[in-house]
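This report refers to the structure that appears directly beneath it.
All protein chains of the complex are present and in place, except for one that has been dropped.
Now for subunit A:
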Amino acid sequence: MDGGRTFLAATVGPVLVALIVLCLAPLGVLLVVSFFRVDFVSIVPDPSLHNYAQVLSSGSYRYLIAKALMSGATIAAITAVIAYPVAFFIAKRIREVKAALLTALLIPLYTGDLVRIFAWRLILGREGVLNSFLIWTGAIDRPIETLLFSPTATTIVLVYNYLPFMVLGLWLSFETLDDHLFEAAADLGAGRTTILLRLVLPLTAPGLVAGALMVFALVVGDFITPQLIGGASGVTVISAIADLFGAAFDWPLGSAIAWTLLVAMVGVVAAVVVILGRTPWGSAAFGRG
């Protein structure tokens, strides 16, 4: 027993230390700083809730936080709709080239944010590929100005960026689904819609939740894409935090916004888990009997 405990300590210990140092410590520093205040160019350790009061009373910060959460949820929803058929196809209809397809799916992730974003600017820009093509076909006379630097453009590029995460989450769920379940449902009289609603959705819910959480967190944290693609609409809460840490040198306020955002995100995720956990789908997804 003692040997077992030593082994446990030896294996879990380093992981725990790494987790604390790498993940929790920086957040702790942010939390502490968020209660301080700035006096011209120095941070004064004079704890108060002043920064949080400022965040919550400011309409623009509240708007930016809400916009970030909405954006995360919207992109998660859009990627889910696109990823379902893709994941099903890769998991259940492809045999030989499965590994190749999955790799191809991940290739955009290897190229780096900026390269991808500038590629999209080439496609969506005023003299870009899409406008040129539409003019060439005669569909339009003058280039569409709003293709680039619009909320729509931001949405398109965010969906493109984070679709692979959703596909991977759902693909894993589909891979573990026994094909005989579909046959059994058909055998008992279920049509395609019933099979989709009563089997596929509940049984792939774990993958959907995993994919949605990844996409949600990544979209909320992405400020480069909105900034370079969204134009005037590209201000995000993250870019506001970055400004406060950089040019404005107000680390305490920046930290307070960061923590407010974090708490809001955890709140959204917890709400989703609780609501799903009460449905029969959810209890299948989270393994409760």
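A few remarks follow.
Everything below uses one rule, namely that contacts are C-beta pairs under 8 Å (C-beta built on N, C-alpha and C of every residue); 3 or more make two chains touch, one makes a residue touch a chain; residues count from 1.
To be clear about the criterion, contacts and distances are computed from a predicted model.
Among the names given as "1,2-phenylacetyl-CoA epoxidase subunit A", "Spermidine/putrescine transport system ATP-binding protein", "Monovalent cation/H+ antiporter subunit C" or "NADH-quinone oxidoreductase subunit J", UniProt records the absent chain under the name "Spermidine/putrescine transport system ATP-binding protein".
Of the candidate positions A:Leu124, A:Leu203 or A:Val219, contact with the hidden chain is made by A:Leu203. Of the candidate positions A:Asp113, A:Glu145 or A:Glu183, contact with the unshown chain belongs to A:Glu183.
Contact between subunit A and the absent chain runs through residues 178, 180-181, 183-191, 194, 199, 202-203, 280-281, 283-284, 289.
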